[in-house]
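One protein chain is absent from this view; the other protein chains keep their places.
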Amino acid sequence: MKNNTELTCNKISKKYTGRRLFKDISLKLVNGNSISVTGENGSGKTTFLKVISGLIQPSSGDVQLLRNNNPVNITNFNDYIGFTGPAVNPYPILNAMENIKFSMKNFSEEKSLNLLEKFNLIEHKNKPVKLFSSGMVQRLRIIIAMINSPDILILDEPGTNLDSKGKDILYSILHDFKNNGILVIATNDIEEKKICSENLELA
Amino acid sequence: MNSIVRCLKKDLLMEFRSKTAFSISFTFSAITTLAISLITSQIKLDENIHSILLWIIIFFSAMNGLSHIFTREEEEGTSLFLMLNHKPESVYLSKLIFNLIYFIILSSIICTMYLFFLQISPSNIHFFIISVFSGSTAIVSITTILGAMVSKAGGKGSLLTAVTFPLLLPVLWTSIKMTESSFKTDVAPYLGNAVFLLAFSGLVICLSYLLFRFIWMEV
Partner (left out) sequence: MHLYKTVFILMPVSVYMSMIYTSPANMLGESSRILYFHVPIAWVSVFAFLTAGAASFIYLFSNKKNMINHIAAYNSAYLGIIFTILTLISGSIWSKISWGSYWNWDPRQTSMLVLLMIYAAYFALNASLEEKDGKEKISCSYLIFGAVSMPFFVFIIPRIYPSLHPDPVINAEYKINLEADMKATLILSTASFTILYLYILNLMNRLKKIEVHMEELD
């Protein structure tokens, strides 16, 4: 039984002194919705994702998360959101399994092995992350974003550094996910954009 | 709770693997102690001078080692990863516990070395231990939260000392007085100072617990 989740943005804007990133964005997402966020470099895609995942406060407007019609406090958003992006770096000195253990709420060996298997990282699970190639790190990022079975998955450029095989795995997983949860992808890649049913263009 | 344990485990594991922070601050304090004892070996120092020198070494070792736990997250770019997976409160508490363990070990090493090389022994050893312990706790509680602030400013080397020193002054004054009286034979130990230091740490820790969210996150 999947939870009934609803993410609402109410006229959010973000600006830094002398620079406005985006203005008055309103949007409502429920289970089964998927949206891609596109825009030029520097248009504020990453900042937008951080705002809707409760990591940054918007300059004006507000973000709400409803779970089974109960509002979630912004400080607890991370319990229901899986977020990853190029700035999310696993600890280089720890190995893949230790990084997973660190981020998993209730550690289950089976589930982590299962995900590692899916992303073909199973034979590297005891290798320190600093020895990983950038594509392998990207796979690990996605595993960690999904490890706590979030209701909402927010991905910033998920396809970066992945080879075609990695992208295939990613796309099939995202296709499965979007039927039940909310999927938000910031990307300029046409393939990734196609996965999502809607598109938000940041100017 | 589970979250605090996971954070603490991770920090301990990383420290055991790399040993950078500990070896650097240990070497630093060893060198300072040796330098002081080399210079002062021919002179007989008063108890208050001993106490001041000891606390200066402890203070600068704290400045050297205690902010590392936060600057490492910023330098390796892992702070967002930590932010995503754990609540600010558990991050704060785990880092505080780590720093406490770490600094109690470091300051006991410093004190042993100091007493050994400078050839003095406190007349009231229990009181001496209490003074070092309570002083170190107060130093850790302030330096941990200020280290978090400074790490956000890009860990600019001397900024931590500049920011911490004025707030640590009452702690240092009190600790120096306590340690001094533990060296003297004719002074009865006065525990009020230890109570002051521990109460001060308690206040700072409560306040840090409330404020850490604003320092660590942008929410």
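By letter and in written order, the chains are A and B; residue numbering begins at 1 in each of them.
The criterion applied here is as follows: contacts are C-beta pairs under 8 Å (C-beta built on N, C-alpha and C of every residue); 3 or more make two chains touch, one makes a residue touch a chain.
Only a predicted model underlies this, so the values are computations on that prediction, with no experimental measurement involved.
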Item to complete: Could you tell me which of B:Ala35, B:Ile105, B:Leu169 or B:Val195 touches the chain that is not displayed?
Response: B:Leu169
Worksheet entry | Contact residue for the chain not shown (choose from B:Ile49, B:Ile125 or B:Ala153) | B:Ala153
Response to the item:
Out of A:Asn31, A:Gln57 or A:Asn188, only one touches the absent chain, namely A:Gln57
Worksheet entry | Contact with the hidden chain (one of B:Leu66, B:Ile97 or B:Ile145) | B:Ile145
Discussion item. Take the complete complex as the reference. Which residues in subunit A touch the chain that isn't displayed?
Written reply: 16-18, 57
Worksheet, complete the sentence: Residue positions on subunit B contacting the omitted chain are 142, 145-146, 149-150, 152-154, 156, 159, 162-163, 165-167, 169-170, 173, 200, 203-204, 207, 211, 214-215, 217-218
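Keep this in mind: only the chains that are shown with their structure count from here on.
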Practice prompt. Could you grab the centroid distance between subunit A and subunit B? Build each centroid from C-alpha atoms only and quote it in angstrom.
Written response: 38
Practice prompt. In the complex, go through subunit A and note every residue touching subunit B.
Written response: 54-57, 74-75, 78, 83, 87-94, 98, 101-103, 105, 144
Fill in: Residue ranges of subunit B touching subunit A (in the complex, touch as defined)
2-3, 6-7, 9-10, 13-14, 17-18, 76-78, 80-81, 83-85, 87, 213, 217-219
